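For this depiction, one protein chain was excluded, whereas all remaining protein chains were kept in their positions.
Chain nomenclature is as follows: A, B and C, assigned in order of appearance, with residue numbering initiated at 1 for each chain independently.
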């Protein structure tokens, strides 16, 4: 169970993809997402990022269980968010996902979250996930099936 | 309620503080912190960071209400975390906080989270918070009281 | 801010409503909803209940802000859940809401959560919320607008 990224290497880069697709997912701010400042708690944007990623996979025809069934998982090795404007209860937000980097054993998703009604950028950030073997904890090559699904959304291909 | 950092400027830097203090806070991983991968969910590290910040303020003799009572708050404008090793239920962790940057209207906290029993680094990251006026949403100068409290923990002073 | 139910009284009961409507809302189990037992954490069913309530109000044409704008809020005074079967990541669930009791100053929602694909009952419970004045903390009469919206979903009318 010695997991996380120590052993993966960033080798293969890909040529530039001129017209990457963007995946979009709209959602409402729930009451439980807010805190006593009456805005969305900053930690919840990372839950939003993950929710967008989950819906992205669903849109592509699979889900995290694809990895679980292969004795793999997708541990996160980096997460970042820049907060531009506060979001409030009941705001209709829209998340956008693109694949910012696709390496041999990892993928970097870039997220933008907009207020869908005002078209204002609320927050922006990224998450780097590694394809890892659940038993050894070592990073392994991104499965071909997954790689092919991601390519159309990657600006780096 | 037009909050968040657009209007703050980073002007005053401070000279190097050779012996900054580190604030330490031990805590246990709760069951609810874990996810189906049987490790702490990546978003919860940001809750840990905030908990450490809260205990830091408590140690200094105040809390977030100090800001609320002055019509201020401390919106986060950036948050980052690098995950080194997974943490599991019941692990005894220890958070470390130092003040990485102290600017006119913002503070950047650097956090490290160790497994206290194995002394292994689990995660590391930072949070940038701005002192803002709750009504106008504009960044304002860090109150002198707060600034003086932070200085001994700042490596930049 | 002395809130919560001590001062409300349960006086007006209503006659039996033979054909109450049921509000239904489908949703997916997110990874963050799970815990190390690889099932949904028991506390999250209360978040699900609230999410269903929020979508119910949205369906009726308003939301919690209706109360906030009138200096009111809807504090919960009781919450209960019975867990029948575990739910797992990616399960497609469907929540059902009916109004179980409608009193002068409170409403009791009954929730059922089904696995939508297997039609299995996963969990069942209720939440009692009071219409309260945010300043005095006292329970107040349910606004007529709200009451009329709820009636078609109440089995007690």
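Methods note: a residue touches a chain if its C-beta (ideal position, glycine included) is under 8 Å from a C-beta of that chain, and two chains touch if they have at least 3 such contacts.
Nothing here was measured: the structure is a model prediction, and the numbers come from that model.
The chain omitted from view is touched by exactly one of C:24, C:76 or C:116, namely C:76. The chain omitted from view is touched by exactly one of A:89, A:126 or A:153, namely A:89.
Screening B:22, B:90 or B:141 for touch with the missing chain picks out B:90.
The chain not shown here touches chain C at positions 1-6, 37, 39, 42-44, 46-47, 50, 73, 75-86, 88, 127, 134. Although one chain is not displayed, chain A still touches it through residues 31-32, 34-36, 38-39, 41, 43, 88-89. Taking the whole complex into account, chain B touches the unshown chain at residues 28, 30-32, 47, 50-51, 54, 58, 63-65, 89-90.
Heads up, the rule we're going with is that only the chains that are shown with their structure count from here on.
Looking at chain B, residues 39, 43 sit in touch with two or more other chains.
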